[in-house]
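Only one protein chain is missing; all other protein chains are in place.
Letters A and B mark the chains in the order given here, with residues in each chain numbered from 1 onward.
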Amino acid sequence: MPIDPRFFFTAEASLLREMATSYGLSEADPRVGLVRNFGSFDTAIPGDICFFEGRCRDWPAAGTKASLCLVRENENWETASSSSIVPVTNPRKVFFDLTAKLVSEERHSDRAPAIHPEADVAPSAVIENGSAIGEGASIGPFSYIGPGVQIGKGTRVGSHVSIRFALIGDGAKLLAGARIGEDGFGLIEGPGHMTDLPHYGRVILQDSVTIGANTSVDRGLLGDTIIGEHTKIDNQCHIGHNTVVGRNVIMVAYAGISGSVKIGDNVQLGGRVGIADHIEIGDGAQLAAGSGLTRSVPAGELWGGYPARPIKNWHRELVWTSKQVRRKRSKA
Amino acid sequence: MPIDPRFFFTAEASLLREMATSYGLSEADPRVGLVRNFGSFDTAIPGDICFFEGRCRDWPAAGTKASLCLVRENENWETASSSSIVPVTNPRKVFFDLTAKLVSEERHSDRAPAIHPEADVAPSAVIENGSAIGEGASIGPFSYIGPGVQIGKGTRVGSHVSIRFALIGDGAKLLAGARIGEDGFGLIEGPGHMTDLPHYGRVILQDSVTIGANTSVDRGLLGDTIIGEHTKIDNQCHIGHNTVVGRNVIMVAYAGISGSVKIGDNVQLGGRVGIADHIEIGDGAQLAAGSGLTRSVPAGELWGGYPARPIKNWHRELVWTSKQVRRKRSKA
Partner (left out) sequence: MPIDPRFFFTAEASLLREMATSYGLSEADPRVGLVRNFGSFDTAIPGDICFFEGRCRDWPAAGTKASLCLVRENENWETASSSSIVPVTNPRKVFFDLTAKLVSEERHSDRAPAIHPEADVAPSAVIENGSAIGEGASIGPFSYIGPGVQIGKGTRVGSHVSIRFALIGDGAKLLAGARIGEDGFGLIEGPGHMTDLPHYGRVILQDSVTIGANTSVDRGLLGDTIIGEHTKIDNQCHIGHNTVVGRNVIMVAYAGISGSVKIGDNVQLGGRVGIADHIEIGDGAQLAAGSGLTRSVPAGELWGGYPARPIKNWHRELVWTSKQVRRKRSKA
């Protein structure tokens, strides 16, 4: 998926092509002629520039649909047999140096917000241009709806909520202080210190999602952060960038999901569950309150503990240790 | 306690009675003639409809004062010897289907807010009708005081605070971003997915309570969420619906209390303590930082660990395990 023009302004294609030639590509190169936008490796379409940080042997069989893909130098990329490959010193850095020059937040849409006459918007709310509020939706006091944001029918947004770079379905509920679409926590090592990566993705909240008070859902780096239908998220939770949560999931307070996590349908997370980045939780899995996940969990399993493991193992270890210590003391 | 008319609008008694007859009760039934409001099993008064989810053998000796109590079918309710019993297929569902039709948020009180002349309200704050702000109280910038909310003398409300469905005592302090009275996290299983339960209860903050920055206190489902006098709650905490916290309690940052928990007086919770729902913590108990409570704690005891146990047991187990591992390594 290319960067969404509802939320970001991308430089003209001619300027992108000009930049592309700075990697040693000929202007006559037919790939350069195609360039129109930026995208992520997985979701790019023809016309996008993307990047790939892995080694050549990690190149996925499916490849990318991007027209240009920045990759590491000093690898034998012929085996990847992709026509898009452009080797550079540091793909991530080159990519984001480029976007920093050519992409900016689309703040100044001329189109007034499309607020349905049957929507109920508090007088103190701020609704930016280019956004749309559906029939029967309500927006609470001091809430901020950023440029281009779409809010579906009957969705209720409480007070002090901020929504940016996001598409919200019908019948959703966002309680006070929810933070939707803030920058993700993505860093790049600079000269002697870390620097924040700009985030060009979005948040998608599907129909009937509930987001608790003071919960945050960060937008993706390039792709989207997605919460599936009927998923219910309690107060004080946090969902990192590019995480995809399935349908009908329950997350109790303080669930903390890192970036690029995949959570299946009907998963249940107890309070204070933490999940490390890039972990996958299968459909219907259940995680006990306080679990800290550092490994993926197969569908239907029940895990717990810190670090988390199948809950039977965790319970056996707790019981065994406790018994040993009692026995030792009764002997003494 | 019936649903508080300061916060919710309940349909006329005639309409409630009409609904009541849909359970197969005769209009002439003297219990139907009494119906005026909804309430929770424990705190209902005559005239209320309530529900009871337990089996017949779980029916408490004290019963309920409600005029009508929806209970499960296919039980021998004669032993409960209560005149209020009305068997239905799914008491919780029938109850909330009924309230969804007959109760609505009381948004449009005509009474202008009663703001004491000696109160200090920031120009950017929004104070809804039907509320009252006491002498010497202050309300910070961008704070929202919902319809019917009462705020006592000298209470200080910081910036960006939201208070709904709540009664706040004298001399309380609410720091920036506190969320008082949002919907609790209560779900009911619907056809194929979970649905949020509407919450008709309140939050009561007694005198001299402190609520930290970005802390949330959810309102009760039917009854109240109550925080006792002089209780001090740090930043980023969360108190679930219907929880009752005693007096002079200390909760350090990220304390996460589930629903329907009972915490005694003078209890101390270290940082990041989590408490499962329906747990009781006795007076003067102390919980070490990071504890995860799944069992009730007797008065005066000191517990810690995940899951939490008496702190001496936890420490012994930690020391014993560490010693075993060192011994094994020194032998190898």
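By our rule, a contact is a pair of C-beta atoms (placed from the backbone, for glycine too) under 8 Å apart; a residue touches a chain by one contact, two chains touch by 3 or more.
Bear in mind that the values here come from a model prediction, so they are computed numbers and not experimental data.
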item	value
Which residue of B:235, B:296 or B:313 touches the chain not shown here	B:235
Listed residues A:48, A:218 or A:265, member touching the removed chain	A:218
Touch criterion as defined above, residue of A:42, A:120 or A:182 at the omitted chain	A:182
Touch criterion as defined above, residue of A:256, A:270, A:284 or A:304 at the omitted chain	A:256
Chain A residues touching the omitted chain (full complex)	126, 142, 144, 160, 162, 177, 179, 182-183, 185, 187, 192-196, 214, 216, 218, 236, 238, 240, 254, 256, 258, 272, 274, 276, 292, 294, 306-307, 309, 313, 316-317, 320-321
For chain B, residues in touch with the removed chain	122, 124, 140-142, 158-160, 173, 175-177, 208, 210, 212-214, 229-230, 232, 234-236, 247-248, 250, 252-254, 271-272, 289-290, 306, 318, 321-322, 324-325, 328-329
